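Just below is one structure, and these are the notes that go with it.
All protein chains of the complex are present and in place, except for one that has been dropped.
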């Protein structure tokens, strides 16, 4: 039984607490938050869970084996480093840290302490993304041509990070998980519509060594919520719509074969599509339940998590390069190699 | 009664012929095409219309007052210049020409001949885009923050131009019509998935002097047809979905006021939206019918067309800059001022 | 080459003329209509086609081998009988006739004259309904449990017939084609919202000998256009949405087996669905093109049409029973056996 402490009971923390509370191999021990009313809420919902305003007290609690951190990115490093140094396993809300340097130091400390360092890239634990990863890995799509994602809504503005670090990070973690290549460079554009505040709209193009491109549109100021990803391959294509209650993943047979006979394609006119479509059944298990179990298993098995510190670092490196490109209105920026 | 000759009876030409045939002030006189079977089809459908393989014969016909050209972009200049020099009014399928230099020379020749030169930017003549232009002009949206368009399908591959010149050109013409500012620079990325062929997927970001950005996603290799544009403003936002049979334009009240009280926004979390939505009724008149009438009226009134040569030139200049940026993986390229 | 005359150039007639004009084995000879302006329109579009206000003149034309009738139902019998007696093949817009007695007499006259009598049940000639028929015939759905259709819009009100004879007739013709059983009784309810006018909203339940039921909702006064049919079977289920531009037919694996283990089902809770979904590719051929070819082939091959007079009669008999039930607020009415 792994004892869990959660730092931060704002937007995401309650989801972590709820899921660890229902994970059989875990026990919710303590929650810390600076706000009295948030702790009162914990007390009302989970009478047996300890609450404190001081995260150090939570980390010091001997019943706490592992710490989950759901606080603003700027505080990740401090809280996580403190917990790692105390020999606790650490799960961090995405993104792992505010810089690749911070991420590297957390990874090194976790190695030194021989504890698990995991980042909460939640989509990696959804049945939809698992299915997509499986389809790509089994070559069902053929050669991958592009990954294109729109992730927009009228949503929670963040003070300390821009929309790339808040929304696009989800796609970067998905790309890291499902695609067999690593991006080499990024071109990003974006804008803030509130003077002095982080960018609330941004577009990223990722370049790879292969003839593949990825593009992400992230926007906090859209009239509607859209979560739609197109993945194009030489054999099949996917539409992944996360707002759909059912049929989130649709697989389209292509019906045209580009490489074999390029000329045919150039004479083809197709109104909509030319092949069958198939929507695999996906079970409805909540991703955070899977993630919570995975974290506990990694601790018990002393195995690296699927979304370990290295995965978190790779994503942070893209975020850094994208931020630089954004300042230069789309000039392409190379992404540092992920090895430290 | 204006006599019309149409050069090119491939994909778009039949639409032009059909609409001019039903325009009361116009008379369809002749059609030219290099392919016998296309001319045979004209004969079957319009027994009274002259057909010829030689466009010069069509232009020389004294009953032809105006020539509409629906041929590959690379041939626009030759055909249009020939017709202008013969003193004929000219309507060109988008884009106006294959280069800004060609476009300038066509504009000059039209001025010299005192004839109408018009480009077929069809969306400008739709009731949906008319309504959007009206909403923006009347300040119903407030300050415009962004224009974001996705225009993708599994479609007709073009031999001579890439997807920017084929699909993104529609959005550039819409932007030229509905926004009160001109883009100053562009960052474009894209890729070809058929060796030796033009790019089939591309992303454009347009920069303006004001705090406004525009972005276009154009893709010939998508599993589904998407035609969705988001326009964000400080007071209201629009979702324009051209695939919807009804309710193509939806106007969303924002429910948040960024400029007045930036701090509030940063504490706001909204699941979906926070205000009312309104979908204005749009009548169903076919855009090409409106365009055909407009062309005829411009000729009769000796007035410049709404989408005149200058509008065509402005769009071609953006296409040129985008093509350059695309070669440099998104490096921003300034757009030449539209004055010749 | 079969010479075609079309009586009635109102709403549906132009579709018939256009499709016969493009059918290689047919030749459009003449069109009759009582309204001068409609005939003028024919003249403008098809300069070679004869026009007349007198349908008898059209029928008498020796170049006319077959007559297609697209006029109000109340006139079907007169026009069709006249044409049959003149030895002409006849195609009638749905429904075949205003009563089963009229239908029987037309069938008998066609037999006597040894000519083709066909009813235009257009959905039978769509690729979507063909695919559904094929799936049912091959037992892909298992035992059929129900057919449920919603066919509503804000549409063309009819003077001479109610919404059952105008809209529900489509579903009755589909049921006649795709289901292996004939309905035995019908319960219908409905209402008119314009005093003295035919019912503009109606609901039909059809009873069969097997444990199958069919239900149709037809409505001229709905805010949106809906064309959605659910077909439930013991193995798979279909959603057929004719308003969808693509993916009109979706086939759902059931994931529950009622007959084998009824108890399990009663403990099952499923949020959405429990199996895969598959949308077969459907080509986009216009149904009326297929229908026009089929009519011409039936004439040439001296073979009965798929939707022959008997099919038309079966549908009219259900319409009659439904009209009776509607007067009695849903009291079930037996449907007369189709044999004459």
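The first chain written gets the first letter, and so on, giving A, B and C; residue counts start at 1 in each chain.
Following the convention adopted for this analysis, contacts are C-beta pairs under 8 Å (C-beta built on N, C-alpha and C of every residue); 3 or more make two chains touch, one makes a residue touch a chain.
Just so it is clear, the model here is predicted, and its values are computed rather than measured.
From the options C:36, C:63, C:85 or C:193, the residue with contact to the unseen chain in the full assembly is C:193. The residue touching the chain not shown here, chosen from C:39, C:129 or C:237, is C:237. Screening C:2, C:59, C:124 or C:152 against the full complex identifies C:152 as the residue touching the chain left out. Listed by residue number, the positions of chain B touching the unshown chain are 245-247, 253, 255, 271-281, 284. On the side of chain C, touch with the chain left out of the figure occurs at residues 11, 145-146, 148, 150, 152-159, 185, 187, 189-197, 201, 203, 205, 207, 211, 213, 215, 217, 219, 221-225, 230, 232, 234, 237-239, 250, 252, 254-256, 258-259, 262, 265-266, 268-274, 325, 328-332.
Residues of chain A in touch with the missing chain: 47-48, 224-225, 243, 245-246.
Simple rule for what comes next: only the chains that are shown with their structure count from here on.
The chains other than chain A, kept in their positions, stay connected through touching as one piece.
Remark: chain A and chain C have CA centroids separated by 52 Å (rounded to whole angstrom). For chain C, the set of residues touching two or more other chains reads 245-246.
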